[in-house]
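Structure in structure tokens, see below.
Apart from one protein chain that is not included, each protein chain of the complex appears where it belongs.
So that you can tell them apart, the chains are marked A and B in the order they are listed, and the count of residues begins at 1 in each.
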Amino acid sequence: MVETPTETPAEPPAEVPADPKTELREQAADALARLQAELGDAIVEHGAAYGDVVVRVDREAWRITAQVCKQKLDCDYLSFIAGIDWMPTPAVTEDGSGDTSTPAQPKEQTYGVAGSEGRYQLFAVVMSTRRKSWRVILKTDLPDDDLHVESWVPVYAGADWHEREAWEMYGFVFDGHPSLRHLYLPSEFEGHPLRKDYPLLAREVKPWPGLVDVEPMPGEAADDEAAPALDGGETA
Amino acid sequence: MGLVSSGKAPKPLQHLLNYSRKYSLWMLQWGLACCAIEMGAALAGPRYDVMRLGVIPFPASPRQADLIVISGTVTDKMAPAIKRLYEQMPDPKYVISMGSCANCGGPYWDSYSVTKGVDQIIPVDVYVPGCPPRPEAFIQGIVLLQQRIMSEDPAERWRGVTREPIVVG
Partner (left out) sequence: MTTTDLPSPGDLPEIAVDPAAFRHLADAQVAVELDTGDMVLNIGPQHPATHGTLRLVVRLDGERVVSADPVIGYMHRGYEKLTEFRTYPQITTLINRIDWLSSFANEVPFIAAAEHLMGIEAPPRAQYLRTILTELSRIATFVLFLGEMGLQVGAITPAFYGFRDREYVLNLIEAVTGGRFHPNFNRIGGIKDDLPWGWISECKSVMQKVLASCDEFDDLVVGNPIFQKRTRSIGIIPQELGAAYGVSGSNLRASGVDWDLRRDGPDYLVYNDLDWKVWTHPDGDSFSRYWVRLQETRESARMVLQMLEQLPSGPLMAKVPRIIKVPEGEVFVNTENPLGEMGYYVISKGATGPFRTKIRSASFSNVSLLPWLLRGVYVPDIVTILASLYFILGDIDR
């Protein structure tokens, strides 16, 4: 696994104390204990996301994790598989021109719950149709120079389209997938649109329509008294 | 149609032709997104009932259609299909672009996969704004188009005359 040299080690949010939202739901804690018993060292890190358990596993153990979830944890239902690109959103407005309406994201690369080793991450949610609120969020890291991971299709048949989507949107390659081909986009489409460095060209050539004749965006205005939330951005 | 396309048809004949074209608009539905449901409400919904205006919404093929209604988001993947079906329609043919997405891209104006308006592919006669437009707005578009057909010289389509598009509202 290759680490990006510029990254700062992420703070594991699971250890932030005294926040009711980082506590695990009863069922989630149970699921975590079972996963730990089954997978052992393959679990790199775990955390909580508002009651749900987030487990980051080793890339080599990605398919085994699915099997364990399906066969030992009663998670028969695949909700989705998707990718994340943790690279900071490129600022279009460095020189003060162009797109000023995009919400400003932090400039440094930080990672979410259960951390990450690099830029690309794959995550999935599996659930049970037999137990109440029984679900697990699984994550795994893909190194920048080797975006390969084992396919889940043999375990969850529904992974087919989700993996095609992740391949199209991020360029992740799923070993053992029957046919990785374009799902949404025309087959001559180039690039991986959900990567953070894929630009939306329309925004660069055309200013946000709401900005043409309007007062400053809410982000720039002074904080007024707490009032009902307004659709500040939509004034046009 | 040599007489009509050459523009030598006598005025009463033109009037008669326009009159009959106006009230037998065979309409190819191209329902794409949310607007398609509003179009469906206008066509099949008992409250709106577009057929009373002489619009026949069920041609079996674009080769029988006089009017195509593009209602909804046009994506780059769909664009070639729209162009192809439009080219199959016989002249004179009319296009109604229904909804913001078909007009200009709408809420997806900055998306990587959405065509920014169907007028980039085919010429549009009537724009119906709204997201989605109410069925009444769509019917208004049809009525305005019928008025234009009535006042039109049937030959001008063959001479390549283009008119300013109508915008409803």
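As a working rule, contacts are C-beta pairs under 8 Å (C-beta built on N, C-alpha and C of every residue); 3 or more make two chains touch, one makes a residue touch a chain.
Quick caveat: nothing in here was measured; it's all calculated off a predicted structure.
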From the list B:G45, B:P129 or B:P165, pick the residue that touches the absent chain. B:G45
Looking at the full complex, which residue from A:A49, A:I64 or A:L180 touches the chain that isn't shown here? A:A49
Touching residues of chain A against the unshown chain: what are they? 13, 21, 25, 49-52, 54, 70, 76-80, 82, 84-85, 89, 101-106, 110, 112-113, 123, 125, 129-133, 135, 137, 155-158, 160-161, 169, 182-186, 193-194, 196, 198, 200, 203, 218-219, 221, 223-234
Residues of chain B in contact with the chain that isn't shown? 30-34, 36-38, 40-41, 44-47, 72-73, 75, 77-78, 81, 85, 107-108, 110-114, 131-132, 134
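Criterion: only the chains that are shown with their structure count from here on.
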Report the inter-centroid distance (CA atoms only) between chain A and chain B in whole Å. 42
Would you pull the chain B residues touching chain A in the complex into a rising list? 76-77, 105, 109-113, 116
Of all residues in chain A, those that touch chain B in their complex: 184-186, 193, 198, 200-203, 206, 209
